[in-house]
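The structure appears right after this line, and notes come after that.
A single protein chain has been omitted; all remaining protein chains appear in their positions.
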Amino acid sequence: MSPVPITTEPVKTFKINGQDVSARETESILQAARAHNIDIPTLCHLEGLSSTGACRLCMVEIKGSNKLFPACVTRVQEGIEVMTHSERLVKYRRMLMELIFSERNHVCAVCVVNGHCELQSTAQKLGMDHVRYPYLNPQLEVDASHERYAVDHNRCILCTRCVRVCDEIETAHTWDVMGRGIGSKVITDFNQPWGESETCTRCGKCVNVCPTGALFEKGKSVAEMAKQRQFLPYLVSRREAMIE
Amino acid sequence: MSERNKPRFATLWLDGCSGCHMSFLDMDEWLLDLAGQVEVVYSPLVDTKAFPENVDITLIEGGVASHEDIEKLLKIRARTKTLIAFGDCAVTANVPAMRNPFGLEAVMKQVYLDSDAIQPQVPNLIVPQLLDRVVPVHRIVKVDVYIPGCPPSARTIKAVVGELLAGRQPDVMALTRFGA
Partner (left out) sequence: MTNEELLAVMEQERQAKGQLKYCVQVCSSTGCASSNSEAVAAALQQQVKEANLQETVQVKLVGCMGLCALGPLVEIERVQIQPGAPPDVLLYQSVTPADAPDIVAGLASGQPVRRLRLEMDDPFFTRQTKVVLAQAGRIDPERIEDYIAEGGYQALFKALAEMTPAEVIEEVSKSGLRGRGGGGYPTGLKWNTVAKVQSDQKYLICNADEGDPGAFMDRSILESDPHLVIEGMIIGAYAVGANKGYVYVRAEYPLAVKRMRQAIRQAERAGFLGQNICGADFSFNVEIRLGAGAFVCGEETALMASIEGRRGAPRPRPPYPAASGLWGKPTLINNVETFANVPGIILNGGDAYARVGTEKSKGTKIFALTGKVNHTGLIEVPMGVTLREVIYEIGGGIPDGRRFKAVQTGGPSGGCIPEQFLDTPVDYESLSALGSIMGSGGMIVIDDSSSMIDVAKYFMEFSKEESCGKCVPCRVGTAQMYDLLCKFSAGEATEFDLRLLEDLCDLVRNTSLCGLGQTAPNPVISTLKYFRDEYLAKIKKPEEVFGVAARANGRAPGQVEQTA
């Protein structure tokens, strides 16, 4: 017996990069693309968490519109023709990566996730061999007050995966964002030291969904920290099964 | 091939740890091949005092940290056909730039004044004047090829230099990455 539940949900057929694809109508273009092994880069998106459309790397073109659409939050539609790798999109993605690198103090060589970092691998995949914008080099702190984990804001890209996993999966809502614009920062509770947080359950989900070395386990040295994400699809499917 | 017709090759070491040059030396026996293919006209590895004219390829290791670095770069750029940012310090300013968020003054004070109980003073004679921020090479001059890596592996260097000498554009990012 197939474990896949039979769905009565309508299916949409459309094209991605000229290839015929189909998807359930509630799926996003990103989900449809990935189901057909078409790679669209993402940093803020993580399957199992809500989508926010913040990193803008997954922007795609839809024929007939001058606008770009974030694939992670754009639903599939019948008959649309999606382009994921036009010259313009490739250029924009590279620029977005450059902006992310220029924002804080990313030094891969001394980073705890060197070799296991989504920011690093995405940069490589997109062919970003240097950053044209001046580095902003803000002075940011490291909070190592937690007994098991630490947060290094120098490496944070504000993807808010930690905020979402803590709120949506662990339902502790320890993490949130404070400040505005370039001064934004993820915080624990009311911007208290993480170690003094009353809501943190020490589950470590935030650490493992973090795409960079911003959140890491204490005691890990350069390149030693690889993130474990298996828990997320497992918890999400368990939860869905319970709801059904 | 006579020495006259060989491509003229140079390497330069700015603000970095020399690790990239060490990795260069790790190319082992290929160094002999390279020595046969190019004329090394300037490098910390050879005994030349002045950067010559008409250089074909220059590898630059290290970030730009002082006015002296800038002056060297401007001169070298004018005399080099293909300028290569060699390693993460040249490409991103990397570890040397970790002083940037604090500002030069605070760093100098910490290192030379606060940490030295016997003769606290900031060296400012003879030594080159430092920039308030360490910047990548391409902030100052145009760079033709970037080789990220800390350091780039010997294989990467060999592949990139080999391709360039063969007159082809190397696909560097297929070989290496930041922090590699």
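Labels for the chains are A and B, by order of writing; each one numbers its residues from 1.
We adopt the following convention: a contact is a pair of C-beta atoms (placed from the backbone, for glycine too) under 8 Å apart; a residue touches a chain by one contact, two chains touch by 3 or more.
Since this is a predicted model, take the numbers as computed values, not measurements.
Within the entire complex, contacts from the absent chain reach the displayed chains A, B. Within the set A:99, A:144, A:203 or A:236, the residue that contacts the chain not displayed is A:99.
When the whole complex is considered, the residue among A:48, A:70 or A:211 that touches the unshown chain is A:70.
Seen across the whole complex, the unshown chain contacts chain B at 67, 70-71, 74, 104-105, 108-109, 112-113, 120-122, 124, 129-133, 140-141. Seen from chain A, the chain kept out of the figure touches residues 52-56, 59, 68, 70, 73-74, 92, 95-96, 99-100, 102-103, 132-134, 136, 157-158, 176-177, 179-184.
By definition in this document, only the chains that are shown with their structure count from here on.
Distance between chain A and chain B, defined via averaged C-alpha coordinates, is recorded as 34 Å. Within the complex formed with chain B, the chain A residues making contact are 101, 105-111, 114-115, 120-121, 123-124, 127-132, 134-135, 137-140, 154.
Within the complex formed with chain A, the chain B residues making contact are 85, 88, 91-95, 97-98, 100-102, 133, 135-136, 138-139, 143, 146, 148, 150, 172-173, 177-179.
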